[in-house]
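Take this structure first; my questions come after.
Here the complex is missing a single protein chain, while all its other protein chains stay put.
Moving on, here comes chain A:
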Amino acid sequence: MSLEIKELSYSIKKKRILSNVSLQAMDGEFLSIVGKSGTGKSTILKLAAGLLTPDHGSITIQETATSLGAAGFMPQKDLLMPWRTVFDNLLLAAEIQKKKQQKRQEAEMWLQRVGLFEYRDAYPHELSGGMRQRVAFLRTILTGKEVLLLDEPFGALDAMTKKEMHTWISSLWQELNKTIVLVTHDLFEAVFLSDRVMVLHENGTMDEVKIDVPRPRSKQMTPEIAELMNTLESMITHEEN
């Protein structure tokens, strides 16, 4: 099991954000978490990354209790450092792990592979939004961690760029053999990318929807995808009725 969350509770100043949440992600699985705003989706990722400490419950990543540096974390903003070149941004995690020299080749290989090698020495402000997000994803891969936690990484992109990113991430993930946990509120994104989608409710319970659509999946809205999205939507809005 790549990621296992058991009976997780978390509150900020007595305000319950998460109560009794349990969740597992298998090795190499692409898992998405959707749900209304305020259900604490992003908080789950921050807890899993070790950025926050739970009040209750346990989080293990590859059978050991999570800690800072245990998983790769990608926030919504690209957070590329404007004073570093693309290449130096990619090597950030390697620098922190004091493995900069060993990782140079790997970083170059990734830039070649995604067609960004000519931007190796460019600064982030010279890149488009989509390119920046790609670099941010490569930076997450280059943490070398098996579990990648993506917190609404495409939320700030325009619709077209977002679609491109979906195909791009999907094909990369299939080669990567890493576990990805994605938090999103874009239901198409969740269905298109995931093996499994979890719907998080305010009371901490979750509904699970398996996405058995064979890959590579169509970028177009097929009836199959539309139906899965409808199912998810009714699960999310269900509480209100």
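As a convention for this text, a residue touches a chain if its C-beta (ideal position, glycine included) is under 8 Å from a C-beta of that chain, and two chains touch if they have at least 3 such contacts; residues count from 1.
Note that in this section contacts and distances are computed from a predicted model.
Visitor: Assuming one chain is omitted from the figure, identify its UniProt name from "ABC transporter integral membrane protein", "HTH gntR-type domain-containing protein", "ATP synthase subunit b" or "Cytochrome aa3 quinol oxidase subunit II".
Guide: The record for the missing subunit names the protein "ABC transporter integral membrane protein".
Visitor: With the full complex in mind, choose from A:93, A:165, A:211 or A:228 the residue touching the hidden chain.
Guide: A:93
Visitor: Looking beyond the chains shown, say which of A:28, A:69 or A:155 touches the absent one.
Guide: A:69
Visitor: Determine which one of A:26, A:51 or A:206 touches the chain that has been left out.
Guide: Only one of A:26, A:51 or A:206 touches the chain omitted from view, namely A:51.
Visitor: With respect to the chain omitted from the figure, which of A:16, A:36 or A:77 is a touching residue?
Guide: A:77
Visitor: Over the whole complex, note the residues of chain A touching the chain we left out.
Guide: On the side of chain A, residues 46, 49-51, 67-73, 75, 77, 79, 81-83, 92-93, 95-97, 123, 125-126, 143 touch the unshown chain.
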